[in-house]
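These notes concern the structure reproduced below.
Every protein chain but one is kept in place in this view of the complex.
Labels A and B are assigned to the chains in the order they are written; within every chain, residues are numbered from 1.
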Amino acid sequence: MSAVIETRGLGRQYRRTWALRDCTLAIPEGRVVGLVGPNGAGKTTLLRLAAGLLAPTCGTISVLGEEPAAGPAQLARVGFVAQDTPVYARMPVSDHLRLGAWLNPAWDDEMARRRIGQLGLDPRQRAGSLSGGERAQLTLTLALAKRPELLILDEPVASLDPLARREFLRGLMEAVAEDGTSVVLSSHLVADLERVCDYLVVLVASRVRVAGEVSALLASHHRLSGPRRDPGALPAGQEVIEESHTDKQTILLVRTDEPIHDPSWTVRPVSMEDLVLAYMSRARDDRTRRLEVVS
Amino acid sequence: MIRLSMLQFRTQAATAAAALAVLAVILAASGPHLFGMYDSSGIATCQAHGDCAPLAISFVNKLAGFYAAFYFIGIGLLLLVPAVIGTFWGAPLITREFEASTFQLAWTQSVTRTRWLAAKLGLGALAAMATAGLFSLLLTWWSGPVDTAVPLEQGPNITIIRLGYALFPTRGITPIGYAAFAFVLGVTAGVLIRRTVPAMAVTLGSFAFVQIAWPIWIRPHLLPPAHAIMALTAANIPGLAAGPGGTTIVNPPILPGRAGDWVLSFQTIDPAGRPFNVNTVKACLGTNFQPCQNALGRLHLRDVIAYQPASRFWVLQWYETGIFLAAAVLLAGFCFWSIRSRRLSR
Partner (left out) sequence: MIEFQLDETSGVATYLQLVQQVYQALRMGMLEVGERLPTAQQVVAKLAINPNTVHKAYRELEREGLVRARPGLGTFVTRSPSGTDPATQARFLAAMTDWLRSARTAGLGPDDIEAIYRTAFRNCFAEGVA
């Protein structure tokens, strides 16, 4: 299966800080990919690199087999919805559709108008006076109507109320159901992604911490609880992601592909949210440990 | 992309069209009277009779206050038009997209950044040149009578000549070159600075600097100056001027047929060819100029002048416009390079 986004050692530096580092991913096609991580983790940087708005400092990235923004043909295959859904404030909705039609040879005008009508947007209204949810739907329409193979969305629902959020995701999933579009969607809230994502990438402090199919990740991570013990004593194939102890009890979140044979453990499945949180806190602990070593 | 650029440019185009329309109305209303007065003044055929100076003086004096005032307003207007174009059309062209983050929308459609910039830059530059060209066309036509008459007055203090600091940049085709340059300069400032108000300030400041420095340092040398040596007699000395190092020298006389020449520098020399200081003549230290003139006339002095002849007006116009257009093209090339290199900061 071909990859929609493939990166190798991808990195991007701004002045002195690295916004993204050592990023190596191979995202398969036909998935809805959730890119999750705290604010400032590098999600926007990665998505902008994929959309061709930024050039890498080191490493390589290829999108749909080509360099991002390589030319009009490649640009036509990728749709991008930026954070805060920017629109031309003084331009009415209908002119935004004309913009789409003029700048995209594969523009599906009928679908765009139908969608705008279904959403109840007034074509004559200036885009600057739309609500946040309406703006998000407008920019999603602009991205969908060019019929891309890959759709990249940077925190599209972050500032939307729950109803607008649900409506946005509904519209997005309907498009995926219809065209088989691959989607990469970033958020700093896991709850947004749980419903729709089948591939997960966790990005914390400019590095990828874990990436893979959601079903495989959930199948290989378990929460173990049992009598207090030293996590170092676990068998080799089990990687501890998160641990907590009381005087009598130890609770671990482990990653392993083998079954757990030790009967003293109670094994429970892990939710996506718990999994992400565990990797995020591990990253934070790593950072604290590194800073302690330095000082 | 061209249609989109036109859509985004609508307001600016409308403003320019409105301003031109208002100007055209004013000039059309006042033109016939002005040209009528000029025709009846006889200046058109005065060269043959040799009485240009009095006819010109009489014509200029007869002009009512409105015509004199609007003559200077026209000069001011044409000095401003390229600056306004650069500041209000050029600088915001790209910065608006950065400040509103809409570049993220524009650069992820199916057109490359190069094509995007080419359409916006090309359309804007064409509009800038057309606007400045039309302003210049209208005002050059309307100001024609006064432009011709004033140098013919041949007084000692005539500075309104076609090659002068006021008229050269506001007549003919030079405004077209300036407008294109100012526009692309504004876009360059916008591409580098990415914020509208600072880009506007930098554009205005640097364009003003160029417009002030250029006629002083560069324009005099666009063509090698012509030289003339003029014999000074008691009859043709127009007056005195300050010379180098605190000396006083003789203003060069304006001969018939030489009205409108742009004198760049002059030096008074004695019959032996040495620089002459008028302060050494006792008769010139008093307040009465007549004895001074007589004294100087007996000394067989000469003035050596370096000047650009009035006849070089159009050649210099083409040279200057060409240079500013070339500078605009170079800046545009820089803009393309800068946009393509994707050095976006956070």
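Criterion: contacts are C-beta pairs under 8 Å (C-beta built on N, C-alpha and C of every residue); 3 or more make two chains touch, one makes a residue touch a chain.
Fair warning: this is a prediction, and the values are worked out from it, not measured in the lab.
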Which displayed chains the hidden chain touches across the whole complex: A
Hidden partner chain, touching residue among A:138, A:152 or A:176: A:176
Absent-chain contact - pick from A:197, A:211, A:252 or A:278: A:197
Interface with the undisplayed chain - residues on subunit A: 30-32, 166, 169-170, 173-174, 176-178, 194-198, 215, 218-220, 222, 259-261, 266-269, 271
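Please note the rule applied: only the chains that are shown with their structure count from here on.
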Contact set on subunit A toward subunit B in their complex: 14-15, 19, 48, 51-55, 69, 71-73, 75-76, 78-80, 82, 84, 86-89, 91, 95, 98-100, 102-106, 139, 142, 146
Interface residues, subunit B side, partner subunit A - complex: 1, 3-4, 7-8, 100-105, 107-113, 115, 341-346
